[in-house]
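Removed from the display is one protein chain of the complex; every other protein chain stays in position.
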């Protein structure tokens, strides 16, 4: 999965912490100065990126490594200010994996915190042969 | 606006093409090899970033430069495959700018194309004194 | 289209005001006491229903009368308080009609008002033979 992710998301800094065949995944995104906005907040696009990668990893963990799966929608709510000095952890659970469409949700945390900093729901189109 | 954007979104590559006090804005994001995924598609997180910046610019164009405005939600639908060799253009129209909440929509285009590659709706919380 | 709508949405009070083969539609929902909440607001679920019907009519206007098209997602933002004594008008434009997925947006108005009371984006799955 790590090699597959590196090949298909060459820009991502995320690493895969866990993935299962039941449609769950945990990914980590290191937070460095480049991810911060003034005031010490992790930027929204960084959180969206982590959500997108977590969904992708959870989906492929369940259906196998299909490079052509594409995100069709993402809905994210920003809930709390992320910590400037903690990695972002994305925890995904697929809600449905159908033949052509998959839907999953992601809680995003500043590492070690109990309450999520954001929550996302995404849909993926699964390529047909 | 350009200086303000650089200060508040220091990582962004977006430039402001147009902005009005009526809640509209157009931004441009150059597409280089770093934005591409295998197959020559602009990555989803790049499109989300452009949508977020376009909303921010359109909102601040209407209410003035308030650095504490924060995105509270973003919903994006990916519609068509972006061109690998064209900049992404984000065109935003605010739908409502209230006292505490603002809502806007963004069409995202590969430059020069008539049909959008993605469409986003975002909400911003406006800081109170 | 009116007969088709009555057959497939037997509960709806919406009527079709306009529909085109280019993916646009306008529908009307009469507002009576049954649609109001205390304070004279049209209830949110009524607005969601109008959005859903407007998307359905616009999609079928473009692809033809296919009864099995189903909504896969709806995202709605409530923008302004609807008038208690005006019909709700839903104006839909499809953003993309692909082979298997369609995406459209709807502005919802209290009849005669310039500013929308809500804005929705919906996706439909198009049945394959």
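Order of writing sets the chain letters: A, B and C. Residues in each chain are counted from 1.
Just so it is clear, a residue touches a chain if its C-beta (ideal position, glycine included) is under 8 Å from a C-beta of that chain, and two chains touch if they have at least 3 such contacts.
This one's a predicted model, so the numbers in the text were calculated from it and none came from an experiment.
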Not-displayed chain touches, in the whole complex, chains A, B, C
Among the options C:38, C:64 or C:112, the absent chain makes contact with C:38
Given C:74, C:97 or C:126, the residue that touches the chain left out of view is C:74
Against the hidden chain, chain A presents residues 75, 77, 79-80, 95-96, 103, 105, 115-116, 119, 121, 123
Note that chain B touches the chain not displayed via residues 72-73, 75, 100-101, 123, 125
Contact residues on chain C toward the hidden chain run 7-11, 34-35, 37-38, 41, 43-45, 48-49, 52, 67, 70-78
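Just so it is clear, only the chains that are shown with their structure count from here on.
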Between the Cα centroids of chain B and chain C the separation in whole angstrom comes to 27
When centres are defined as mean Cα positions, the distance from chain A to chain C in whole Å is 32
In chain C, the residues touching two or more other chains are 75, 123
